[in-house]
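Certain chains of the assembly are absent from this excerpt, and the rest are unmoved.
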Amino acid sequence: MRKFLKSTSFALVPFLLFSPALAQEAAAGEPAEHTVFILNSFLFLVCGFLVFWMAAGFAMLEAGLVRTKNTTTQLTKNVGLFSIASILYWLIGYNLMYPLGNWSIGTDESGGYLGAFGVAILEGVGIGADDADDLSYASTGSDFFFQLMFCATAASIVSGTLAERIKLWPFFIFIAVLTALIYPIQASWKWGGGFLDTQFGFLDFAGSTVVHSVGGWAALAGAILLGARTGKYRNGQVIPIMGSNLPLATLGTFVLWLGWFGFNGGSQLALGSVGDAADVSRIFANTNMAAAAGAVTAMILTQLIFKKVDLTMVLNGALAGLVAITAEPLTPSLFMALIIGGIGGVIVVFGVPFLDRLKIDDVVGAIPVHLFAGIWGTLAVLLTNPDATFVGQIVPIVIVGAFVFVVSYAVWYALKVSIGIRVGAEDEVNGLDTTELGMDAYPEFTT
Amino acid sequence: MKLIKSVIKPFKLEEVRQALTDAGVPGLMVTEIKGYGRQSGHTEIYRGAEYEVHFVPKLKLEMVVVDDLVDAVIEAIRSKAKTGQIGDGKIFVQNVEQTIRIRTGETGEDAI
């Protein structure tokens, strides 16, 4: 989210200074001050429920791309991770991410490193304008709701990569750490006004790096420590393991595509002026274009390279296009959005087999989609946003990557040597639904 | 009494069933199977990785008939299931020692 500072500073500026200006503006046709607050809040709520919907998208995408014998487990992980994220982001994450000046380490001026500890507190019931936390922004409740969904999105990314072999509870423990600490801390560096924002002028509008690459790095660390699914790589060969339900995977992709309008559009953080309304509109249009371009590119490339269109790649392509445009969905023209998204599509078509060559087993292609295309998208900001600098983009990419990967690796490692993260070999063969949950996803279809 | 077990291409079911009925076959068991045979082994690509497809979807028909009907049944299947292209399938004949109709308790040829 662009230039995010929930601006206590702003709120401190004497109200009167603003009033005349506002009154004048209002006379000139601008919305009244409270209307701006309402519209901004409503934007967050609408976009927030769209991003919520992405949780369902991930669940369906992943349920469609695993084998039936692991489907119930995958569904359980997705419902569970979202719920855990909801609780832990409230308990710890939100204030860690948005310390509003109260940094545990660092300051607003120098750029913070570690935010504030404490549960999220919303505005009271039926507040008047004077009691709003930030009347020039939006209600804290709507902001919290919207931000929470981003945190959950980062967590959703992880579950896809590690599917079909990771144990349920260790996975949930990792998710708790990710959503309580890892995600919020690094997000504070940019969106909470931390050092990546202040010192590097890092630009990441809706989070190609801050959200998507974070999920990708955490997944990568897990995938390395967890190892590939049994039978995936045999005698130096990649043995494909087909997804069991492509309609579900397609549904999930459409859901994600829809949710992404909220993801990127809501990150404008404002709908209270003509400019904001036009900007949110640009964002919607660009987001759609990038997704379309990613899908078409993957369609053409798989036809050319493999001689047949690969639907799963097309779905990944659309998502990679979406991830790629996420770092800057506003400044590109529709043509540039097409280029940026299209390159996202290229990235997955080559990224998926590339990972396989490294024997990193990513069940749903989350690493190419969210990490590789996330890096690309963050760099692509340079193409259309004159405020972006190469150093200001690349250094944060590296810092966030290093932080998330190292900490995630450590957490996964600790889990691995303590309670273990991988199900037994025979359990894996029989399917996690039988061994972890004792419940088939389609008890009647599969004998 | 003989059990005739036959593998056919799925889309031939309707034609074959019709021919068998005409030939006087009173009942059938149809099972969806995966077949492996000469018509196998082509290569596909999934997410950039090649793999061989060993199995082809087929239907297995099983029917128990009186001995006299065996030739007619074989002929019916042969003529209707044949496309002339690889993978058309097989017919196997085995002996059956006893048959019982559950509903009535009839046995032997009456039960078929």
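Order of writing sets the chain letters: A and B. Residues in each chain are counted from 1.
Following the convention adopted for this analysis, contacts are C-beta pairs under 8 Å (C-beta built on N, C-alpha and C of every residue); 3 or more make two chains touch, one makes a residue touch a chain.
Not measured: the values here are computed from a predicted model.
Student: What stoichiometry does the whole assembly in this file have, expressed with the labels used here?
Tutor: A x3, B x3
Operating definition for what follows: only the chains that are shown with their structure count from here on.
Student: I'd like to verify one number: the distance from the centre of chain A to the centre of chain B, where each centre is the average of its C-alpha atoms, in whole angstrom.
Tutor: 53
Student: Residue numbers of chain B touching chain A in their complex, please.
Tutor: It is residues 45-49, 51 of chain B that touch chain A.
Student: Considering only the defined contacts, which chain A positions touch chain B in the complex?
Tutor: 238-240, 242, 306-308, 310, 312-313, 349, 352-353, 356, 365
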